[in-house]
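Below: the structure, in structure tokens.
Yeah, one chain of the complex is gone here, protein chain that is, but the others are all in their spots.
Letters A, B, C and D mark the chains as written, and numbering starts fresh at 1 in each.
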Amino acid sequence: MLKCNLSQLDNLFAAVAEAMPLYLPTQGKNGANYTKWQAGAVWSNTCNTQKGPKDLFFPQSEDLMAFKTQGKTIEIIDTRNEAEDFAVFGVRACDVKSLEILDRVFLSEPKDSYYASRREHGIIISLACNRPTENCFCGSFGIDASSPNGDVTCWLTEDALYLRGNTEKGEKFMALAAPFVTECDDTAAEAQKEKIQKIMARLPLADLKTDAFGGGKTEEFFNSPQWAKLSESCLGCGTCTFVCPTCQCYDIRDYKTNDGVVRYRCWDSCMYSEFTRMAHGNNRNSQKERFRQRFMHKLVYFPENNDGVFSCVGCGRCLAKCPISMNIVKVMKALEGEQNG
Amino acid sequence: MQRIGVFVCWCGSNIAGTVDVHAVAEALKNESGVVFSTDYQYMCSQAGQDIIKNAIAEHKLTGIVVCSCSPRMHEATFRKTAAAAGLNPYMVEIANIREQCSWVHKDMLSGTEKAVILGRAAIAKVHLNAPLIPGQSPVAKRALVIGGGIAGIQTALDIADAGFPVDIVETKPTIGGKMAQLDKTFPTLDCAACILTPKMVDAAQNELIKIYSYSEVSQVSGYVGNFDVTIKRRARFVKEDLCTGCGLCTEKCPQKKVPNEFNLGMDTRRAIYIPFAQAVPKVATIDPDYCTMLKTGKCGICSKVCTAGAIDYTAKDEFITEKYGAIVVATGYNPISMEKFDEFAYSQSKDVITSLEFERLTNAAGPTAGKLLRPSDGEHPHKIVFVQCVGSRCDSCAEKGKEYCSKICCMYTAKHAMLTRDKYPDTEVYVFYIDVRTPGKAFDEFYRRAVEEYGVHYVKGMVGKVVPQGKKLMVQASDLIDGKQLHIDADLVVLAAAIEPDKSARPLATMLTASMDTNDFFTEAHPKLRPVESPTAGVFLSGACQGPKDIPETVSQASAAAAKVIGLLCKDHLTGNPCVASANEMLCSGCSQCANVCPYGAITYSEKEFRMPNRTTLMRRVASVNPAVCQGCGACTVACPSGAMDLNGFKNNQIMAEVDAICRN
Amino acid sequence: MSELNQEYKPLIVAFCCNWCSYAGADLAGSNRLAYPADVKIIRVPCSCRVNPMFILRAFQRGADGVILCGCHPGDCHYTTGNYYTRRRMSMLFSMLDYLGIERERTRVEWVSAAEGAKFASTMNDFAKKVASLGPNKRLEDLRCKP
Amino acid sequence: MQTVNTQTLIERASALLQDGTVSAVLGWKRGEFDYDMTPAVFTTAEELAAGFVYNDFCGANLSKYLLKKTREIQGKILVFLKPCDTYSFNQLLTEHRIHRENAYVIGVPCSGMADIHSIRKITGEGIARVELTEGGLLVHTLYDDAPVAVSYEDAMADRCKTCKSKKHVAYDELLGEEGDVLDSHRFDEVAKLEAMTPDERFAFWQGELSRCIRCNACRDVCPACTCEKCVFDNPDSGVENKAPGGDFEEKMFHIIRAFHVAGRCTDCGECSRVCPQDIPLHLLNRKFISDINKTYGEYQAGETADQRPPLVNFTQNDPEPSDVVKGGHDHA
Partner (left out) sequence: MAELNETLIPVVGVITDVRIDTPDIKTFRVVTPEGKKPFDHRPGQCAMLSIPGVGEAMFSITSSPTNTEFMEFSIKKCGCVTQWLHAAEAGQMVTVRGPYGKPFPVDDVFAGHDLLFIAGGVGLAPLRSVINYCRHHRDRYGKIDIVYGSRSKEDLLDYQEIVNEWQNDENVHVHLTIDREQADWDGHVGFVPNYVKELGFDTNKVAVLCGPPIMIKFTLEGLCALGFDKTQIYTTLELRMKCGVGKCGRCNVGAKYVCKDGPVFRCDELDELPGEY
């Protein structure tokens, strides 16, 4: 375990940023968000960032390739660049886990090279939560906010940051951090963990259970009358999906530039009415069906195909952001309540 | 995917002088969809057109772009060329490389570059063109004239003269309008009745003209060539076909105290009446507001005296519906109410009258049998003050009156003054005016005669106040030229009241979806170039409903409107402009924004049933455009937030494609 | 600055109504009244056909200035079209100004069919003003840049 | 603190359900916490008793739901509308999007709605409980800190701080007293921006709009955005787009959206309330409203149900665009 006095932290960031782009949460007008570190940037320890680190690996909009056309001919241009290493600092346990979930989608065959290369080059420096909020329920998905995964795991106390390298990639970061840290034992970190766990235990959503859900439960929930009630005021906007660290629906589109065509991929949302509309029709015509799809996917379909892993990490962003305050917690409670009662 | 042919015209050296036409044709060859591209000296020549026709056939072209002079010059030519070769004429686009390129740029390089870009834009547009077929609609060969004054009568006579049936709808029991109330007419001083009544008789006797008097238009639907109009025939309690107009009933009717509106209430008539001797139709009418029989069920004298058996106390309003190809509005004018002009003591003294009342006072058929007598005591007035511009040319911020000039007052006042002095030389006549406006044939000469030959006192200045004092009217006025206050003890004051459109015009405009200006005058389709047409196709304007007019102007506009109507009715079918708006019902949300901006009333709404997913249906309000009425301005397309409204020939995606092509470098 | 701008050619899109301004442009041509070739005209039936989306689209695609020409108020071929144009563009341009986009990049001008000279001088003036602003940076879409 | 309580509303709604006047009730439903109310439809007195709530966190404007719900539900729907919501209701009537006979409107007084984001700015994250008391809100956090007292004024959503009207402009019945139209200084923020230099304005909006993630929440919640299909969703419109492909498209979307609702926007402020990225979108709409007021005379969309919006209207003496675009500084 290494220790970095908080007074040294900016120097540490500067040293890392010298070697590779460093992204960390900074306070913006609308709260904390990942931004690229520049001299003078102030790291924010607010729990949690408005959006997760998803954008850094799966950007909202990215060019896939370009085309030049003339007459009847087409030329395909591979616009991919060699990715460079980059570091993401301050990732919370839920968001670290969310990347593992995205991996299951994008790194399964056939692999998505765009995502894969960013994943390969991105170093995740995670940070245990200090002040989880009322919206947090990562514990329900077996995530320990006090001890996140990642290439490096950090704990923050009043006066210092404690770092533990976990992977080879993590060591790259640790090497850059070396001048600003000292060896120490893990007493302080352990104490911090305990403190966090205490808070976790008394969170209002600490007792949210996932037992009712999982693979193979399609029949049980698909035709539940609850869906109509739950979705009745859903606006069909994409807020929940865009702030969700595990949502990864996308669309591939062409953009005619002044001298060719760029094919790009952008986030899409299963909540959008046009999402599944194709030449022959739309199989999810009502907001109820789309709403159901989103939650069934997170709670049933995904675990069915992924060894029981839910596609939700309890980060609470959809609770904080939904314009009408409908969210996965309410859905789970309603479905579970129905099942029990 | 279109197969596009590009034809670059040299226009001799007009284009080729500053634009490298070969280079343009070559460059455009590489554009997507272009399968043929060439240049030629004069594309509009027969040989040039043949090149186009041959290329259409040989290369199976689905669209062509002609890079040439302005489309305002030869678009029609090339459309005809395309049509002759079997291509829909609306698959032609013109790139204007002469007026907007070669003629305004000196430099060959930039001229050529720009010509290529303009060509590219036209190609981009043609890609999205769709064949358009002009709609055809039949024309009902009958015209409706609303209003039976001199304007309506003249229009009807001219239309009937061309062989088309015309119906006149008049709210009064007789046609004739304001002119029938006038005494003499300026500037010739011939008697109004003498020139009007023959026309009224002509109208009555013309087999093609049907007069619906005592009637009004109650509903209009349809569009140019195909209006369906419901006419309400108010019950007159006298059978028109039986009444001979003998007038016996009007003599025997015991109810004598009915104010006579024809004489502007200056005398009385009976409850059953014929407005005036030369009325057309000359049929009696029972005034239900005053008839004792209708009100109490006791009387029935008229029925008893009527030898023709024309009286029918049980008559009801009737509605008839007729199809018309064209509608002429001739609703005329009225003097404004003098209520708000109490400084002139109109309501306090019977001897303050309006000019129209003055007309009746001097008319041989009027309440005084043509003798100019004071309404209050029947004495000859010896000092008369005429006040001009009462309610005309007012400040926009003033609470009363109109901003505009009523146009006719200067002349009729000169007439009144002159006639007074002529008949009663002992009478002193003053005319107070702001300006005297006499811009008409023989008008100024007329006015000068009044001043110079008849000794009328024209005073530039306004009358501030009229105060009744005993038998006199004390007129306080200012003389702006001499800069002094005048006090005149007049016997009679005549107010030249402003004129305004008839009150029936506003609801009628709504029915016709014809637009009006802020003063409720009907708007013309173009103030200079289409002054007798309303923006609503098939609706024409005749007379003072469009703006203040004197008789000669009214009559000439009436004939002009008739000519327009005849031109329309001559056609068996109307061929529409296919570049009109149309609403995509799937996108339309029925919000009515588009109808708000449509100057032609071409947009209507209906509740329509839509099939929704999962076998459900939904009733939704959607817009539809009547292509026969729409003129294709496109105002609605921008008012529509969802893009449901689009304009054929200038679709959103076509214009955006042009933008893209122009910006592509 | 002026030296730099000599090389720089602004791209100007002009929307002209068919009845007045397009005819005015034609008259400018007939009278050989020169204006910069940077001005490219798009014909629309009436100025009221111009959707704000077209204007933004032009900027997106690389236009440096957009000018709208129509009949003088009161002279609209369709009687009222340009009155709506006037309101819409007043509001749109004011909004663009509010967003900090140079107000000299947009203009509405009433040009009648008889005003060939006005058309040419308007275009000369507008092109000069836009050129002095330099390339449009505040409403550009980088994907459309070469 | 609101002047009518939940119980009054439940009783009235239950009665109207009972006597068959209405077949459903559109209101707000209790959430997980003290502040996360969800708009909901209630069809029985039991449902109302179990979940209906009206308090300082019922900010959601329910009027737009009528469009969807009147299509789904037979019979009249009882809807509770706050004063500013009634303007949206009228605007929807104006545009024939809903039929008056399908709605039974109960006007509920509103003393300004609290906003959890405003509260968080004072108390920080981790709100365990919010107590509504006479004097203000008492906010308990999850940690061992002492509860924080927040005044209603401070807790209020920004839009409520510049409330334009406490008057209900449409209702079938009204609970409580009729309020007045207020002089709210709601254009002060617009004026502040107008007073900036163009460069400052550009920087401001660039900063704000670049956060947009195109979730469409602003559009989807907007009671003026009721198109059957939005141009930005329609592949044939030529401007369809799903993700902001760059600075331009963020601006394009918001400019066009603001333009499309110009003259129709009632300034209800829902767009800014729901924006997950905290973009002050209402400042775009207010700019249009302010411009319209200054240029064409005072106009409040939704004031009555039969107005002609200013952008589909004109007078012959309207000022020229060059005269309208004059405020603020000139560009160098």
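Things worth noting here:
What we mean here is this: a residue touches a chain if its C-beta (ideal position, glycine included) is under 8 Å from a C-beta of that chain, and two chains touch if they have at least 3 such contacts.
Everything numeric here is computed off the predicted structure, so don't read it as measured data.
In the full complex, the chain left out of view touches A, B. The chain not shown here is touched by just one of A:L6, A:V42, A:I74 or A:A201, and that residue is A:I74.
Chain A meets the missing chain through residues 64-65, 67, 69, 72-76, 78, 80-82, 105-106, 110-114, 117, 215, 218-219, 222-223, 248-254, 256, 260-261, 263, 265, 268, 270, 275-276, 278-280, 283-284, 289, 293, 296-297, 300-301, 304-305. The chain not displayed touches chain B at residues 1.
By our rule, only the chains that are shown with their structure count from here on.
Of the two chain pairs considered here, A-C and B-C, the higher C-beta contact count falls to B-C. Measuring from the averaged C-alpha position of chain B to that of chain C gives a distance of 35 Å. For the pair chain A and chain B, the distance between C-alpha centroids works out to 68 Å.
The distance from the centre of chain A to the centre of chain D, each centre being the mean of the chain's C-alpha atoms, comes to 30 Å. Each of residues 52-53, 57, 61-62, 74, 80, 84, 88, 143-144, 146 in chain C touches at least two other chains.
In chain D, the residues that reach two or more other chains under the touch definition are 231, 238, 245, 311-313.
If you check the complex, the residues on chain B that touch chain A are 30, 32, 612-614, 660, 663-665. Note for the complex: chain D touches chain C at residues 190, 193-194, 198-206, 231, 238-239, 245-249, 251-252, 255-256, 258-259, 262, 284, 287-288, 291-292, 295-296, 310-316, 318-322, 324-325, 327-328, 330-331. Looking at the complex, you find that chain C touches chain D at residues 52-53, 56-57, 59-60, 73-74, 80, 83-84, 86-104, 107-108, 133, 138-143.
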